[in-house]
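Contents: one structure, followed by commentary.
Let's look at subunit A:
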Amino acid sequence: MKLKTNVKNCKGCGICVEFCPKKVLELDEVGKIKVAREADCIKCGQCELRCPDYAIFVMRDKK
Partner candidate 1 sequence: MMQFRLSGSGGQGLILAGIILAEAAIEDGKEAVQSQSYGPEARGGSSKSEVIISEKPIHYPKVVNPDFLLAMTQEALNKYATDLPDEAILVTDSTFVGEIPARFKNVYQVPITKLAKEKLGRDLFANIIALGTVAKLTDVVSIEAMEKAVLARVPKGTEEVNRQALKLGFESV
Partner candidate 2 sequence: MEELLVKYFRPKLPHIWCPGCGNGIVTASVVKAIDKLQLDQDKTAIVSGIGCSSRASGYLNFDTLHTAHGRAIPFATGIKLVKPDHNVIVLTGDGDATAIGGNHFIHAARRNINLTVVVFNNSIYGMTGGQYSPLTPHRGMATTAPFGNVDRPFDLCELAKGAGATFVARATTYHANLLADLIAKAIEHKGFALVEAITACPVSFGRQNKMGTPANMIKWQRDNAVMVEAMAKMKPEQLEGKFPIGVLHQAEGTEYVTEYQKVIKRAMGSGE
Partner candidate 3 sequence: MAKAVLMQGNHACAEGAIAAGARFFAGYPITPSTEVAELLAKRLPQVGGSFIQMEDEIAGMAAIIGASLAGTKSLTATSGPGFSLKQELIGYASMAEVPCVIVNVQRTGPSTGQPTSPAQGDVMQARWGSHGDRGVIALSPSSVPECFTLTVEAFNLAEKYRTPVVLLLDEIIGHMREKFVMPDPASLTIVNRKKPALPPGEFLPYKPEADGVAPMPGYGEGYRFHTTGLVHDYTGFPSGSNAVTHELIERLHTKITNNIDDIVKYEALELDDAEVAVVAFGGTARSAYAAIESARAEGIKAGLFRPITIWPVPEKQLFTVAEKVKTIIVAEMNYGQYVGEVRRVVCGKANVVSLAKWNNDPITPNELLNAIKAGR
């Protein structure tokens, strides 16, 4: 798993969708975060960095 979401915290602002360079993310039918194309994720962290609601996290390998 590359991405983890906390849909309870998501308010559907769309910032993560807009800033994802690989178009991995979408908003679902009720306007909440949805990981649509996880395979394309390059773990750049733009979504986590910009999410104002702490609703999406990039899973990092534990060193």
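The candidates were selected such that all candidates are chains of the complex that A comes from, given by their letters.
The rule we apply is simple: contacts are C-beta pairs under 8 Å (C-beta built on N, C-alpha and C of every residue); 3 or more make two chains touch, one makes a residue touch a chain; residues count from 1.
Here the structure is a predicted model, which means the values were calculated and not measured.
A.B. asks: Only one of 1, 2 or 3 touches subunit A in this complex; which?
C.D. replies: Of the listed options 1, 2 or 3, subunit A touches just 2.
A.B. asks: Quick one: in the complex, what on subunit A touches candidate 2?
C.D. replies: By the definition above, subunit A touches candidate 2 via 4, 8-9, 11-15, 17-19, 48-54, 57.
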